[in-house]
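Removed: one protein chain of the complex. Kept in place: all other protein chains.
Which chain is which? They are A and B, in the order written, and residues in each are numbered from 1.
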Amino acid sequence: MSAVLTSNTTAAPIHQASPGLWTLAWRRLKRDKVGMISLVVVAFFLLMIVGSYTGLIARNWSKEVGVSYANPSFLAGAVNLEAAKTESREGAAKIPYVDLSDIDPLAPRYKEWEERTAKIKVTETPRSETLLFGGDKWGRDVLQKAIKGAQTSIFVGLFAALIATIIGTTLGALSGYLGGRVGDLMEWFYNVFSSIPYILLILAFAAVFASSPAMADFRGVPMVIAILGLTGWTGIYRLIRAEFIKHGSREYVKAAEAIGASHGRRMFVHILPNVSHVCLVQLSQHVVQFIKAEVILSYLGLGVPVDAVSWGTMLAEAQSELVIGKWWQLAAAGISMAILVTAFSMLTDSLRDALDPKIK
Amino acid sequence: MRWQVRKSPHDWVTLLFAIFALLALQPATLAHAAEKKTLKIAFRAAETGFDPQKIEDRYSVGICENIFDSLITYDWLARPVKLVPQIVEAVPTGEEGGTRFTFRIRPGIYFADDPIFKGKRRELVARDMEYAIKRFRDPANRSPYSWLFEDRVVGLDEFVAAAKKSGKYDYDVPVAGLKVIDKYTISFKLKEPDYTFIYFFAMPNVVPVAREAIEGYASDTMGHPVGTGPYVLKEWVRRSKIVLEKNPDYRGHVLNAQYADPADPWDQEAIKYLGRKTLPLIDRIEISPIEEEQPRFLAFMNREHEYIEETPFAFVPQLLPNGKLSPEMQKRNMRVFREEAPETTWDVFNLDDTVVGGYQSQNIGFRRALVLAHDREQEIAIVRRGQALAAQSPVPPGIIGFDPTFHAIEQEYNPARAKALLDMFGYIDKDGDGWRDLPSGAPLKLTYKYRANEESARQQAELWAKCLADVGIRMEAIAVQFADLLKDRKVGKYQMSGIAWTADYPDAQNFLQLLYGPNTNISNDARFKLPEYDRLYTQALKIPDSPERDQLYREMNRIIIVYAPWRLGVHRIFNHFINQWVLGYKKHPILFTSFKYLDIDAAAQKAGMQQ
Partner (left out) sequence: MGAYIVRRLWQMIPTLLGVVLLIFFLFNWVGGDPALVLAGKITNAEQIENIRKQLGVDQPYWYQLWVFIKQIVTFDFGRSWATNEAVSNILITRVGPTLTIMIPVLLLETIIGVILAIGVAYVRGTLTDRITMMICTVAMSISFLVYIIVAQYIFGFQLGWFPVQGWSDSFTKNIVTYAPLPILLAVFVSLAPSLRLYRSFFLDEVNQDYVRTARAKGLSEKTVMMKHVLRNAMIPILTNVGISLPGIFVGSFLLETFFSIPGLGREILTAVNRSDFPVIKAATVYLAVVTMVVNLAVDVLYKAVDPRVVLK
């Protein structure tokens, strides 16, 4: 019994407290050990992506510094069949090249071409047999890839969640607060979106972005963000709408109406701050959800472009690597993603508990 | 009290574990018919159906190989491939200067028994072939292979045009160039000489069909193939399972050892096990399409399948280190059949594009620079895991017209030469952003479209982006769904893209037509139009295989190298791994399946599968 009650002692009715909701929440969060550890982990990841964004770390992730599937340094010396030189076709090199000069429009400039070529130096960088946490099939450093991948994945997750939260909150607020015709329209819109299988929605949106010329400047990472954000707002809409219905009839809103506050003011200045904790929790839940969804997009080949790397593309690439014993890319992407997502989820839990102490 | 309650969640956990354990212990049983020789394999992709005139994908056509009989076929062991009669008396040579081909079907070839024949035996006649050819052009069938008989056979185009006008495609109206001379004889008359025409009749979908079967099953001809071949379709769960069983009415065939290579162990084994036996020997074949690489490979390694064809490249270095079977594979008594596939991959440039297209020296120089910048050795080593040969011309080895001495420096990776060429034509960095610009000063950014959800296509795009960046050119790779990619390529809405082509028939012409000017919007995705090339192409059609024709092919190949509408890719090498109990295995380069010439040691199979 006592164990039950201890978790409840921190609960204090919000309206009685003189410090604001956020100050109180922060105080509660600071007391939550798991929450704080998670916060540190998340902060570490954020720091890391700032570092990689500014080019302090993992700048050379795309450089091919090792042999194909270079061993991790703790497995140095293990047999690496993938790096073995494949025997080139004997004989082919001995055959003289076919003469093209009689039909080649470039023939008059062969000499100039040759001279220019001679002046260009080509340096070949040596490739290392081992890398700290192993190499991928091109010989790129998996650890650096995982760091750079973190940047892309977290970036995608954050911004997609932001878009989804903004859409969900705006529509939910309009629908819940105004009700009536507008509410019906929003409900219709929501019903339409949630009735179509998610996978079809995603593929359809991806097709829009990939083949419409109007979206040409919008491809790549922004496309991934847009696909996830535009298809993932329905859950947030549902919750925010319910909150706005609840708050719409509260006294403080009525009071605001009495002093002549406009609808817009009442919705976004008066009610929104009171439901913002719901938004925040939803936001962070969706970050996690979208980081995971990005993996599926990458699996479908609709992920980030080839000059970028994300955890999703790493996992999609690593599909066949486990079977051939090159487990490190799968592990690097899988584990770093698991750590971040775990920390982020736990932080979300702590945040929810801190913001809404009734639930524990 | 408290203790008791505290314990109960633990009980649930125990119970749960028990349930999980029970589920987990279910053994992976595999049913086997003891008395029948059963072959189980996987296809790499799903089939579409088995109406020979309506299909194109190699998996569906591969099944048709076993259900239907083409008039002629390839000798199973002869290399290079050789045409031999299958259900006709002889392989016709082009008479009347290569414009007339006459086939005489052997009497006494019967269709497999089917309810549609109402218990009567149905003999194959020349009319069935005539009907099948007309089906290729019937708009209702929207046959992907209608091009085989377009603008070739005398009177056929007029027949189709008339049918279109009247709105009725009447199969009973005779066509002059498609003449049924008697019950068993059919004669084709062509408008122009075309010595490649004969190969069409060895294609497993250019096969006679029974009109009453097609009309009787009109609503679902894809699911009711009725043929004269060694197998019948026993069961079909679409895109999940195909079951073939021996056709009890089949006349039987034997292995021809005449052209076997005495030094080839596979040939010798085929002769040893299949010898003079009446084939086929396998009673039942079960095929399931598995699109993912990991499950297809693991299912084979788990002894769920008899052999695995076209083993995913990623797994090959482990199975064949230094080209030899790994100790693990040796322990399993596994064997490997390596096949240089009659196919070519390449990256195509859109010649109508303002940036990569054009026929001026500057345009040619730019494309040639892109070709030189592309590190093909790395493509072979990394993307293909060493399982490919660098292509020197569009024509793959094993194809008639392949020239082993043809070898051009302009397709050899050389970034220094590429840079020099770009500098020479003024593709230099003008605005100082670190990337080269167009000679006009406008920024240069290429796009490369590739097929989404195909990992090797993505890797190829990755390689291009990297190689071009190395010479200072910016490239964006766009993943597109298959259908969109086809559309963009057909209408020329792209700059660069990767393609592969597998031989329909073993003649260089099947590859060289891909750059024939009038084939733009048809199959010439490069939209390459060069009068000299077109002239050589039409000239080559008119002469049979000869050194004279080889010379023409060589000229065309030189033009391709100079004008660089393509960056030539590779000819892939496929590795087929075979369990020891599969006897007499051999893979034909043009035909897709091996079921007709195969045996199984049933006892060894049983023992092996149980391991």
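Some notes on this structure:
The definition used in the following text is that contacts are C-beta pairs under 8 Å (C-beta built on N, C-alpha and C of every residue); 3 or more make two chains touch, one makes a residue touch a chain.
Everything quoted here is computed from the prediction, not taken from an experiment.
Checked against the full complex, the candidates B:288, B:345 or B:411 give a single residue touching the omitted chain, namely B:288. Within the set B:78, B:162, B:222 or B:416, the residue that contacts the chain not displayed is B:222.
Note on the undisplayed chain: of the listed residues B:85, B:144, B:321 or B:608, the one touching it is B:144. Residue A:203 is the one among A:167, A:203, A:256 or A:280 that touches the chain missing from this view. In the full complex, chain A contacts the hidden chain through residues 3-4, 6-8, 188-189, 191-200, 203-205, 207-208, 211-212, 288, 292, 295-296, 299-300, 311, 315-316, 318-319, 322-323, 330, 334, 337-342, 345-346, 349, 358-360. In the full complex, chain B contacts the hidden chain through residues 1, 5-6, 8-9, 12-13, 16, 20, 23-26, 28-30, 46, 48-49, 54, 56, 139-140, 142-147, 150, 220-223, 237-241, 288-292, 294-295, 298-299, 301-302, 304, 453, 481-487, 490, 501, 513, 519, 521-523.
FYI, only the chains that are shown with their structure count from here on.
Between the CA-based centres of chain A and chain B the separation comes to 39 Å, rounded to the whole angstrom. Listing the residues of chain B that touch chain A in their complex gives 292-294, 297-298, 312, 314-315, 317-318, 321-323, 360-361, 364-365, 368, 380-382, 385-386, 389-390, 392, 404-410, 414-417, 419-421, 423-424, 451-455, 458-459, 461-462, 465-466, 476-481, 484, 488, 558-559, 561-562.
Interface residues of chain A facing chain B in the complex, by the touch rule stated above, are 62, 68, 81-82, 84, 86-87, 89, 92, 95-98, 100, 103-106, 109, 112-113, 116-117, 119-122, 137-138, 203, 206-207, 210-211, 219-220, 299-302, 305-307, 316-317, 319-325.
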